[in-house]
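Left out: one protein chain. Kept in place: all the others.
Chains here go by letter, A and B, matching the order in which they are written, and residues are numbered from 1 within each.
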Amino acid sequence: MHTAVEPITELKLAGITKRFPGILACNNIAMEIRRGEVLALVGENGAGKSTLMNILAGLYQPDAGTITVNGQPVRFHDPNDAYARGIGMVHQNFMLVPNMTVAENVALGLRKFHRFMNLDLDGARRLMIEVAARHELPVNPDAYVWQLSVGEQQRVELVKTLCFGAQLLILDEPTSALTPQETDDLIDRLKRMSAELAIIFISHKLNEVKSLSHRVAILRHGAVVFNGVTADHSSADLAALMTGREVVLPRNEGLDLGGAAILSARKLKVRGDRGHLALDGLELTLHAGEILGLAGVSGNGQRELAEALTGLRPVESGAVTFLDRDMTNRSPAAMIGAGLGYIPEDRHHEGIVPSFSVKENLVLKDFATRRFSAGCLLRLREIARNAARLKDQYDIRCSSTSAAGGSLSGGNIQKVILARELAREPKALVAVYPTRGVDMGAQEFIHSQLLARRRAGGGVLLISEELEEIMNLSDRIAVIYKGRILKVLPSLEATRERLGLLMAGVADE
Amino acid sequence: MSQGGMFYNILSLGVPFSVALLLASLGEMFNQRAGVFNLGCDGIMCMGAFLAFLPPYFLKAGALAAYGNVLGLAAAVAAGVLLGLLFALVTVTFRADQGIAGIGLQMLGWGLAGTLFRHYIGGVTGVPGMSAWAIPGLARIPFLGGVLFNHNLMVYFAFLMVPASWYLLFKTPWGLKVRAVGTAPRAADSMGINVNRVRYQALMLGGAMAGLGGAYLSLCQARMFADDLVAGRGFIAVALVYFGRWNPVGILGGALLFSFAQTLQLSIQVGGIKFPYEFAVMLPYVLVILVLSLARQARMRGPAQLGIPFNREMRY
Partner (left out) sequence: MNKFKLGYGAGVILLAILAAAGAGALVLTAVGASPIATYVTIFTGPLKDLFGVTEILVRAVPLILVALGIAISFRSGIINIGAEGQMLMGILAATAVALALPGLPHGLLLPLVLLAGALGGGLWAGIAGILRARLGVNEILSTVMLNYIAAQLYTFLLRGPMIDPGELETGSGTPQSMRLPHSAWLGRLVPGTRLHTGLLLALVLAVVVYFLLWRTTWGFRLRAAGAEAKAARYAGISVERSLVVAMVLSGAFAGLAGAVELTGVHHRAIENISSGYGFSGIVVALFGALHPAGIVPAAVFFGLLLVGADMTQRSAGVPANMILVLQGVIILVIVSAKMYLNNAYAQERVRRLLARLAPAKSQGGLS
C-alpha cells in the first residue's frame, strides 16, 4: 500500500459493465463524484451496488467501461492500485484479521512498515494514533480485533482505510449492524469527514440517504435509473424510483388472533461457538396466531436462540417447550416431526443442498415419509409431482425442477425453502432474516406468506435486523440484548426510538 | 545394561531420530498457517531422500566426492521446492481438493523415487553419509553432552530451525502475511496482499523443508535408500502440526515425543524383552491416531481458512 500523491478532485465512471454467471450485475453504468461531496448509492438488494463499488475498489475487474480520476483514465488490477490512487473501501463484512491486534492489521497493509525480516509495528501504531486523532475516531492499537464490539471494529476499519491514504471513502451498508443511536453517531462523523474527502455510501435505508448525502444515484437491476440532488426529492419519490413501482409491503391487520402458547423458552442458557454464554437466562413465549418479532443488533444471541429452539444447539440449562411437551435438547428430527418449521439464516448452505435438484430440496425434510417413499425406496414420481405443484403455487423461477438448487437466485432459493416449510403447515415457524438480500418483489411475497400462516393459526417467530419489517408484521415485539429478552412490547407501543434504546441495552421505566 | 544407560540411549538416539520429522513438520506448519495442508509431504520426503542419495552414490570415488553430501542436499531442496510448486499449482491456482491432491502428490513422489532408484541404482547400497561433529567444550558435559552436542550438522541445523521458524512466522512481515492469509484471506486481499502468491511461497518453503527431512533420512539416519525408507513419516509430520498447535515449539515437543517413543521401543527390544517386531513397528502409527484423537480442542484454534481455497470472484 502506498499513500496517494495527488488529491482526488473528481472521479468519473463511464460504461461500466460486469457479468457473473447468469446475471448482469452492472449494465453500462455512468457516475461521478467530486471532493467534498457525499454520494449515496441506492438500490434494492441485488441491484448491483456492491459489485460496482468492488470494481472501484479494485476487487473485481469490469468487463467493459472506464474509470477516470482527475481526467486521467485508470485501471485497478487489485486493491493496491486503488489505494495508490486514493480510493479505499469499508466493506459490510469487516476486512480485519480477528486474531491480530489493530496495529498489526494496519501494518499488514502498509508496505513502508515492511522492512526486510523486521516488522515496524511501532511505526504503524504511531500512524494510527495520529490519523485517529485528526478525525476524532478513538481506537486502541493494541487491542485484538476479536475483542472489539461491532461499532469499535467499524471505527478501526475507518481509521485503517484513512491510514492507507484513502481520499475517496466507499462505505458499504455502514449502518447494517449498528443500533439507531450508533447510526446517528456515525452519520455525524461522516458529515464532518466529508469536508476534506469524497464519500460514496451504499444504503437501502432512505432516511439515512436523506440525512447524509448531497447527491443520490439509484440502481435498479444493474442500471442507473436516476442521478440527482438529494434535497430535491422526497423519500417516497426515491422509494418509487428504487423499485420501479409503488410497492406497499403488506402489514399486519392487527386483529387479535392470539391463541394458546405453543413454543416457549424458560431460563435458557446456551453456549456460543467460542464457549461464551450466548443466551443467559432467556425467557420467551410464542402464541398461536401471532407473529412475534425479535429485534436486536446481530450478535446478541439471535442465531443461538434459533438453533436452540430447533434442536441444532445443545441447551446447557433451562427448558424449551413445544405444544406442551418438553423438547429441550431433542434432535432436529424430533422438532421437525413435532411440527416446527425453520427458515435458516444462511439459505445457500443451511437451507438447501446446492448441488441437489430443486425437487430434491423440496422434500429435504420429508423424503422418508410414507408419501415420498415406499419402505426405503424413493417415490420419484410423487417427488416430481410435488415439486411441480409447489413451483406453481410459490412462483419459483427456475428452468426446471431438476435444476440444481444452488443455481437459483437468492430470492428464489428463499421461495424454495419457504415452500418446503410452509407446505408442511408447521404449527410454529422460526424465520431468521428471511428477506435479507432479497428483492422487493420476493419480499412482498414472503411477507404475505408469513401473514397467511398467522391467519391460519400458526405462530411465527420473526428474527430480523430490519426494524421496519418487524414493526410492519409483528403483533408483539421482543428485544434481545446480550442473550436475554430485555422487554416485550405490543407492536402499537413500539416506536423506532424506543426500540433503538432497548436494542442498545437501555431498559426503559 | 543399567537403567541410566538405557535412559541415556533413548535420549541420545532419540534426538537425531526426530530430525526428519521435525524438518518436515516445520515446513508443513508454514503450509498450514497459510491455509493449505499438504499430505504429499511424504512423497516429497521420498524424492528428497532419493535425490540426496544420488550424488554421494555416484561421486563416491571421484574427485568431487567431498561435495557429494552438499550436492545431495541441494538436489533435495530443489526437488522439494519444485514439488511444492506443483502442489501450489493444483491446490491454489486450480483450487482442487487439498486432501485428495495431497494423496496424488504422495503417490507421485513415492512412485517416482522408487522407479528412478530401481532403474539407476537398484539393490541395497550404502553411502558414508554425514559424520558426527561434536561441539568442542559442550560435548564434554556429562550426559547432556552426548545427548545434545555430539551429532552431525544436520541435527544442529534442524534444531536451529525451531527458533528461526518462530522468528520468521511471528516477527517478520512475511510471517504476518502468512498468518493473515490463513485466517482471513479476504481481509488480506482487501489490503493489497496477493493471497495466492503468499500461499505459493509457503508451499515452496514447506516443500524445501520436507525435501531436507527426506534427505536426512537417506544421508544421515539410514545411510541408504529403499522404497520403504520414509514409511509414512510425511503423514506423521502433518499430524504433528495439529499436535503442536501450529507452533514451532509445540512441533519440536511432538517430534521429540515420537522419536523417544521409537527409541524406547528399540531399547526394550535390545534389552531382551520379547516384543513382536511388527508391533514395535506399528507403534508410531498408533501413536499418531491417539494423538489426533486427543487433540480435538486444538482443531478449533487452527488457521480458520485451513483447507479452503481462496476465490476473490466468489460472491458473498
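We take it that a contact is a pair of C-beta atoms (placed from the backbone, for glycine too) under 8 Å apart; a residue touches a chain by one contact, two chains touch by 3 or more.
The structure presented is a predicted model; accordingly, all values stated were derived computationally and were not measured.
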| item | value |
| --- | --- |
| Selected from B:29, B:52 or B:90 as touching the chain missing from the view | B:90 |
| Contacting the left-out chain in the complete assembly, out of A:365, A:427 or A:453 | A:365 |
| Residue of A:26, A:352, A:419 or A:494 touching the missing chain in the full complex | A:352 |
| Contact set of chain A toward the excluded chain (per top definition) | 20-22, 310, 312, 331-333, 335-337, 342, 344, 346, 349-356, 360, 364-365, 367-368, 373, 376-378, 380, 407 |
| Residues of chain B in contact with the chain not shown | 39, 43, 86, 89-90, 94-97, 99-112, 114-116, 118-120, 227, 231-232, 235, 238-239, 242, 276-279, 281-282, 285-286, 288-289, 292-293, 296, 299, 309, 313 |
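The rule we apply is simple: only the chains that are shown with their structure count from here on.
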| item | value |
| --- | --- |
| Centre distance in Å when chain A and chain B are each reduced to the mean of their C-alpha atoms | 45 |
| Residues on chain A engaged by chain B in the complex (per definition of touch) | 1, 20, 57, 59-60, 78-80, 83, 89, 91, 93-100, 104-105, 107-109, 113-115, 117-119, 164 |
| Chain A-touching residues of chain B, taken from the complex the two chains share | 171-173, 176-177, 179-180, 183-184, 186-194, 304, 312-313, 315-316 |
